[in-house]
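Removed: one protein chain of the complex. Kept in place: all other protein chains.
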Amino acid sequence: MIEFVNFHLVPGLVLGSIYALGAIGVTLTFGILRFANFAHGETMTLGAYFTLALIALTGLHPLLLVPVAMALTALAVLGMDRLFFRPLRHGPTIILVIASFGLMLMVRSLVQIVWGAKLQTFSKGIDLPWVLLDTLRIFPKHVVIIGAALGLMAAVHLLLSRTRAGKAMRAMADSPDLARLTGIDTERVIRTTWIVGAGLAAAAGALLAYDTHLHTNMGFRVLLPIFAAALLGGIGRPYGAMAGGLVIGMAEELSTYPWIGTEPLVPPGYKAGVAFAIMVAILIWRPSGLFRGRVF
Amino acid sequence: MKRILTAAVTATMPLTMCLGGAGAMAADVKVGSAGGITGPIAELVVPIMAARNLAATHVNEQGGLLGGGTYQLVASDSQCDPKAAVDAGAKLVNVEQVVAVLGANCSGATNGMAQSVTIPAGVVMLSDSATAPSISELDDNDLVFRVAASDAYQGRSLAELAWANGYRALAVTYANDDYNAGLAGVFEAAFAELGGTITASQVHEPDKASYRSELSTLAGAGGEGLALFAYYGSSGITILRNSLENGLFGKFLGADGMMDNSVIEQIGADTLRGNIMLSQPASDTEDVSYQAFASAFEAAGHNATSPFVAHSYDVSFLMALAIEKAGAADRSMIPAALRKVANAPGTVIRPGEWEKARAAIAAGEDINYEGASGAIEFDKNGDVAGTYSLNGVGDDGTWTTM
Partner (left out) sequence: MDQLYGIFLYAVFLLTMGGIYAVLALGLNIQWGFTGLFNAGVGGFFAIGAYVSAILTSAASARHLGGYDLPVPAGICAAMIASALVAWGIGRICIRLRSDYLAIATLGIAEILRLVLKNEIWATNGARGISRIPKPFEHVAEPWNQVGMLLLVFAIVLVLYVLLERARRSPWGRVMAAIRENEDAARAAGKDVERLRIEAFILGGALMGLGGALMAHHIKFIEPNVAEPVSATFLVWVMLVIGGSGNNRGAIFGAILVWTIWSATEILTTRLPSEWATKAAYLRIFLVGLALQIILQKFPEGIFRERRFQTSAASVHPPPFNRENTS
């Protein structure tokens, strides 16, 4: 039983929090700009590598530098929007998807040119967990990650419910035409969307790297699970995305628990397929997601 | 036509040498250097390319090829993907008109490039890292050679080393790629044959962020340690970290895909000392040949323990020896020459000893190249037998032979 908590439940929560942060950005861009942004995974990668560069520069603890990396990533993404998405904004949305696919490759190759293809970590060595009651193993970094993710989600909640920009975003996600009619500055809302989405993605990337390591493919590896989370939660539903992220993260980790007999329920070679399968299933049977998001 | 021309060049060469015009007359010799520069093992390929280039530098600094010509390696990206490898091979063989090809790193890429391009074109391919047994089975007209031993050798050897070190029950996990999956299969069969028990065996998908749940299932099955077949970068370090941090496994065995200083750097020498054993092709760190290579490679600012780099140096140096021995940059003469310079008997040549080799070849002697990765002797398939050493973390915090 304790195995279950140590190796499936807690890692599932950690992975789920990271997916949740990533999924908020996907769901917001999908809901407001109306396209599936394939470059979102690379935004996460960028956030992680910015943090790495800042650590090399200042020598401070990664967590102190994450906010700076979030700001840098948001700036970079605003630049990408200006160069590659804005000129296509009034054309068909599908062209935006293809553009984001191209941007994904561009960002990844830039990261590979600048930082190289080698696996890297924020800090060296291993760190040992606190052991409670002789069996329960809790890692300080996991507490930090879950805490940071909860904090960021709370901030998103405040932004969306209390601020003008947040309300405008929700209005845009619900009904763009109506929002335009009521005089909302759409370009401004789009900018806010990119800043929020990119900032959270950068944080997710940095936290993923803090838990494990940095790799130039790290963003693409989690892109599909994050899409799955966003779809599960319902497109344009940030709270749904948080829930969806947690569900997908838990499902991946719990799928390899030996629920029946002693063998893992899903053979580990297929573990990566769990999120994909959930995603395809949602698309087919309930495209509006659990939280009744928009279906375009 | 081509043959007549080369024959004419070969015939006139001694003459031009006598006249002292060799430097001006000698043509540069192009050899393809194919590797997975981008793709899943990109990080391993950076030092591999550097090692091949180091051998070329040694050749060129000590008089060059065929009487003063430059030994020129033409890099090409096989991406670890057979599609890309065929394209890369077609460019090397046809556009660059290379005499031979080094590489192409991954077994799949090597397989595709060899069957579709180099074998039909009659070009020798000398691989430094393709370990798949299927490569021995190709109908290759004696055109595919490799200095990396087939997995069949290393898997068995590691099993024997594990048994000799007192392991009787082991859990196994391997990355789902061509290199590691093959190795694990051979290891499991050999270890069981010796009388050992494989408590559990699990494949894992490389490049995942964590392997905690997989490892906990493996640990649940028991075992004295974990036999870990993975590339250090894509999943090896993560698995070591997850196992140690969670107290799942404390002892590890592995193969040369794990052998890199960054493993020690990332996990910590004190944590690993005495707890990890890795087999490596007997580039026995005490060996003179290995030392000659390692010190030159480290002096050039690279990490000599990175997987396959000793092999990479060897393929590049061996190819230069073969071309020199053949006496001409002629594709058809390389296969026979390769055997003459690699296999015993002959004057022993070690990494970096180009001047000595040149003199010996000029004197008509055969060469017996004792490489950084071992005493290379090609069999009829163009394969080498592998002998392996066991390595652990030494007192100085680097990989040391035990």
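A and B label the chains in the order they appear, each numbered from 1.
The definition used in the following text is that a contact is a pair of C-beta atoms (placed from the backbone, for glycine too) under 8 Å apart; a residue touches a chain by one contact, two chains touch by 3 or more.
Since we're looking at a predicted model, the values are computed, not measured.
Enquirer: Of the residues B:Asp87, B:Asp260, B:Glu370 or B:Asp383, which one touches the chain left out of the display?
Expert: Selected residue, touching the omitted chain: B:Asp87.
Enquirer: Among A:Ile32, A:Ala99, A:Met172 or A:Ile195, single out the residue that touches the unshown chain.
Expert: Residue touching the chain left out of view: A:Ala99.
Enquirer: May I ask which residue of B:Val59, B:Val101, B:Ala132 or B:Ala292 touches the chain that does not appear here?
Expert: B:Ala132
Enquirer: Can you work out which residue in A:Ala36, A:Leu119 or A:Val247 touches the chain that's missing from view?
Expert: From the options A:Ala36, A:Leu119 or A:Val247, the contact with the absent chain belongs to A:Ala36.
Enquirer: Among B:Ala27, B:Val74, B:Val348 or B:Met402, single out the residue that touches the unshown chain.
Expert: B:Val74
Enquirer: On subunit A, where is the contact patch with the chain that was removed from view?
Expert: 30, 34-36, 83-84, 87-88, 91-95, 97-99, 101-106, 108-110, 112-113, 224, 227-228, 231, 267, 269-270, 272-273, 276-277, 279-280, 283-284, 287, 295-296
Enquirer: What subunit B residues would touch the chain not displayed?
Expert: Where subunit B meets the chain not shown: residues 1-2, 37-38, 40, 42, 45-46, 49-50, 53, 73-77, 79-88, 90-91, 93-97, 107-108, 111-112, 115-117, 120-122, 132, 134, 137-139, 176-178, 181-182, 203, 205.
Here, only the chains that are shown with their structure count from here on.
Enquirer: If you average the CA atoms of subunit A and of subunit B, how far apart do the two points sit, in angstrom?
Expert: Taking the average C-alpha coordinate of subunit A and of subunit B, the gap between them is 39 Å.
Enquirer: Give every residue of subunit A touching subunit B within the complex, in rising order.
Expert: 3, 6-8, 11, 15, 112, 116-119, 121, 124-129, 137, 139, 208, 211-213, 215, 217-218, 221-222, 253, 256-258, 262, 264, 267-269, 271-272
Enquirer: List the residues on subunit B that touch subunit A in their complex, please.
Expert: So the residues of subunit B in touch with subunit A come to 38, 42-43, 46, 176, 202-205, 207-210, 212-217, 220-221, 233-234, 237-238, 241, 244-247, 262, 265-268, 271.
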